[in-house]
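Below is one structure, written out as structure tokens, with a few remarks after it.
Of the protein chains in this complex, all but one are displayed in their positions.
Read from first to last, the chains carry the letters A, B, C and D; within each, the first residue is number 1.
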Amino acid sequence: MKGVFFVAKGVVHEHDQNLNVREIIQEKKKTKSFNNYTEKFIPKILFGIAAISVFTTIGIVLTLLTETIAFFKDVPFIDFFTGTKLKPLGENAVFGVLPLLTGTLISTAIAMLVAIPVGLMTAVFLSEYASEKTRRLLKPILEILAGIPTIVYGFFAFTFVTPLLRSFIPGLEPTNILSPGIVMGIMIIPMVASLSEDAMSSVPNSMREGALALGATKLEVTWKVVIPAAISGIIASFVLGISRAIGETMIVTIASGSSKNFTFDVTQSMQTMTAYIVEVTGGEAAAGTTLYYSLYAVAMTLFVFTLIMNMVAQYISRKFREEY
Amino acid sequence: MSVVTDKSNASVKDTQNSAKEDTKKVVYETKDLNLWYGEGHALKNINLAINENEVTAIIGPSGCGKSTYIKTLNRMVELVPTVKISGEILYRGRNILEKSYQVEDLRTSVGMVFQKPNPFPKSIYDNIAYGPKIHGIRDKKILDEIVEKSLRGAAIWDDVKDRLNQNAYGLSGGQQQRVCIARALAIEPDVILMDEPTSALDPISTLKVEELVQELKKDYSIIIVTHNMQQAARISDKTAFFLNGEVIEFAETDKIFSNPSDKRTEDYITGRFG
Amino acid sequence: MSVVTDKSNASVKDTQNSAKEDTKKVVYETKDLNLWYGEGHALKNINLAINENEVTAIIGPSGCGKSTYIKTLNRMVELVPTVKISGEILYRGRNILEKSYQVEDLRTSVGMVFQKPNPFPKSIYDNIAYGPKIHGIRDKKILDEIVEKSLRGAAIWDDVKDRLNQNAYGLSGGQQQRVCIARALAIEPDVILMDEPTSALDPISTLKVEELVQELKKDYSIIIVTHNMQQAARISDKTAFFLNGEVIEFAETDKIFSNPSDKRTEDYITGRFG
Amino acid sequence: MKYVDSTQVQKKMGSRLMANNLAKTLFFLSTLFGLLVLVVLIYRVLKDGLPWIDIDFLMNRLSTDPERAGIWGAITGTLWLMVVVAPVTMLLGIGTAIYLEEYATKGRISSFIKTNISNLAGVPSVVFGILGLTVFARTLDLGSVVLAGGLTMALLVLPVVVVASQEAIRAVPQFLREASYGMGATKWQTIKNVVLPAALPGILTGVILALSRAIGETAPLVVIGIPALLIPIPDGIFDKFTILPVQIYYWTIDSALVAEYANLAAATIVILLLVLFVMNSIAILIRNKFQKRY
Partner (left out) sequence: AACGGGDNEGGNGEELEGSVVIDGSGTVYPFMARMAENYMGEQENVSVEVSRSGTSAGFKKFLAEDGTDYNDASRQIKDEEKAKAEELGIEVQEMKVALDGITIVINKDNDWATELTEQEVKDIFLASAGKKKWSDVRADFPNEEIKTYGPNENHGTYEFMFETILEEQDLPEDINLQQDYSTLVDLVSKDKNAIGFFGYGYYESNKDKLSAVKVDFGNGPVEPSLDTIKEDGDYAPFTRPVFTYLNVNNAKEKPQVLDYAIYTMNNAQDVAKETGFAPLSDEDVQASLDTLNGLKK
């Protein structure tokens, strides 16, 4: 061993005289023009890649827009948005989007009726009441809930929640908007809870202390100080939740049937915009028909709705960040 | 170490005796108070008696436990989950460290003003009305009166009377701090705790708050933590000098600053450390 | 202010003249260098000439522009987007501030060691081989030799020879810093810039690095920023004193520490400020 | 002159404290509600599905006969889908993140791209399905094959990878970059040799999370048009395919016809949740293992 080591050392020593790294590098430098090319082109390539996300948006807007325009050549704009009757198939097809809009809005409303109170209360518990240990235990569990695929929630709504609800709401149709609405709400709870909790946790402790020092109870601190201070973050979480509910597809597709009822009775089957898209693409979607174009008109409506919601949420939370 | 402890205890006893000679009533009496943050022993054998209608200053170098002590007096220190406390703190004769003592009651009688002004992100009016409201006062007229009285009491009424409905964060730091003091006054506390109330303020605002403290002592008992020895000398009646979680000396402010009995107090006051 | 500038310029000229009397060659010549971070004027009219195979120390109070200056010498300062520079820095006679000057070439000749040891989160071997590799040396044998030679050069070979494949973050701070020096040596630079290389190290590691610097000066020109005046006195041949972005005095280290020509230098050295 | 009557305050205190305790209980129960749903959901799924899971269920092809039906086709379909999604989304996601963090000057273009990405993250998945149907399946005439589905899915999960990679790259300390530049390295050499390796754990975590999102998505693929019965096992990216969630979908709606299909759906859910659980655990492991290295 020792011998080998010495030999190695000897070699290094020998090379010490003739190993001139500086020279080698100078030598290599002459052939390095390739490097210059990479330096120049890599940023351009990366810019191109980054632009793909923009092209995706443009792609979405363009596909939706061209076919939507075609649709409005067949069906007047006003009729579409004020029509209470949707009968897309058959000889006398009628395209009124209101049944889908009410379906979407009602399911969203039900979902938010579940998600907002439960999500907010969960957020309050985690941010204001729970000990660090409890919080660290409960948060990951909520995250699991957020990671469950929507199809699983759909299955749950259809095979468990609907039968359960029917056992004490006699008038409830086998497919109805209530059950998927509730399940959608459950799905959104983690989102509302975690975003609201972030907002509340970022309220400085000094404000809590200020209130506690006046003899306020935790509830009073939460209700009158923390929530008002975090309100924009909390509202942003609600808006994102709404956007999520509007865009949710599989739960309503499975559990709310495909009746295009124009009604406000939550025990009835209703169709949402998303479920309509699934139904139409799953059935006939031969290009060129009004039915085919209606797909895009509905998708466009959906896209605009969620886009507005997302922009609103971004705007609110950006304002929120400037507050303190 | 133990020698040091003995010494300081001795001096504390001295001062307690002298305090008893006063005709004034004691509001807070701290007996053998020890406090740990987890393993860290932050307060060691504190014994102090604090009088009514006086300004008591607490001084000492950074980390000596001043904030911890003052936060123990309204049990705010319990917000830190790892805190352990032993000993007694008698407030108006009752041990506030007993489980059965409602912190909310305690804090209703003992107001607190913090180092950094911490108004709520609400209107000035709502800031002041917050305390009375949570304690059940709903009558708009009474609230109006309380707000005015408290703001006057905190010498800020003239600055803000025309913009009571504006957000308190629009005020300057000094004004914010006086709003916070007004907020504490609004529930008419018995004692006011102040943790370096002027350290975030400019000299002029500081002066105003100091004047205010002098004024307030007529109606309230005030315990004030300060880094600024001149301030302690200017405004307080008694001064406690803390070091490493212990009370080294507690006496009339005059005495502390002119003729401290402990060498360490002297060193600190003359700026030899801290 | 303008008076002050005149003075310092005068003294700089003095020292430059004396530097020219040396037989040593100048590696870096800074002429009327000015640098702004956005609106902040961080370097003002710097004129300095730095010799080959010497250790030049740069001292001065915090924020005076030491780091800024040394980072300008290898144009690292340009990583801050708001930087604006005027003047000239001649390295081996060529102005490195010209657009046409390839920063990569410059930095290949001018190594740098930073305040906080900053090895890559890779094996020790890969840390040292990084430089040669990016400059196109792929031959494993040559790399092996370079690694050994550089680690020996940085007086760390014996500490790490048995664990070349372990992550460099497993080493102590002092060892990490010497690995960083070895990393700089691996591409056989001409000049080595060191920005407070020992300020994050314990006294023993500091001593080792100081010895190393003395050793390295045989083969390299070294410019070292230090907060520690004793260190500057111990290891440097020349010393430049910076204040508020200006060079107040630049001379033989002995002279600076025994007989400074500027009052402010004297004040600083004797600890009257800074 | 006292406004605050301390006996009044005392009286009120009891009810205020009670309200606080009630609220606390309510908030706690709310938190438990989510937990409860999770337990019920998993219990139901296990109860219905577990007895049906055996090696045959995993390895058999699809069949109309519930006794013979298996999910091998859906499993391989899912794997093939990942073969497309993983590289595409990594290339696009990491590339975009590098551009935004390392090259883009903080100006209009980069903030436009950023806004665009966060909006893209909020576009309903079914709309991506329409994009995939129109562009990949029809205009590029790929049909409803793995490639079309994969590209659609890759765009859908792109924001997840971009945001995670951006965070990971931002977390690489500046001093490592400086060290590299100090050696005469070029920008790209620095990114390639120092920044990316250091950011890799964070990026990988993001990629795994994105893939697990893709594995669970149903709507876009239903829209692209996966047939209700597709028995052959796909063996390339130009084959038609089905994936686990789509299989769950068809079995769930067909459970009205054949009750056992509900069990098959539940069994498939168990497998899907298991896969997701494993993937998320790996992501958490990576995150924990490589946290705070410098």
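Operating definition for what follows: a contact is a pair of C-beta atoms (placed from the backbone, for glycine too) under 8 Å apart; a residue touches a chain by one contact, two chains touch by 3 or more.
No experiment lies behind these values; they were computed from the predicted model shown.
Here the chain not displayed is in touch, across the complete complex, with A, D. Check D:15, D:64 or D:281 against the missing chain and you find that the one touching it is D:64. Within the set D:140, D:171, D:231 or D:274, the residue that contacts the chain not displayed is D:231. In the complete complex, the hidden chain is touched by one of A:48, A:76, A:140 or A:174, namely A:174. Of the residues in chain A, those that touch the hidden partner chain are 89-90, 166, 173-175, 257-259, 269, 279, 282-286, 289.
Residues 61, 63-65, 141, 143, 145, 225, 227-232, 238-240, 253-258 are the ones on chain D that touch the missing chain.
Convention: only the chains that are shown with their structure count from here on.
Averaged Cα coordinates give chain A a centre that lies 49 Å from the centre of chain B. Centre to centre, using the average C-alpha position, chain A and chain C are separated by 51 Å. With centres taken as mean Cα positions, chain D sits 11 Å from chain A. Residues of chain A in contact with two or more other chains: 217, 220.
Residues of chain B in contact with at least two other chains: 104-105, 108-109, 134-135, 187. Across the complex, chain D is touched by residues 74, 76, 79, 81, 103-109, 111-112, 114, 116, 118-122, 130-131, 133-135, 169, 180, 183-184, 187 of chain C. Every residue of chain D that touches chain B in the complex is listed here, in rising order: 2-4, 6, 8-10, 12-13, 16-17.
Across the complex, chain A meets chain C through its residues 11-12, 15-16, 19-22, 24-25, 28-29, 31-32.
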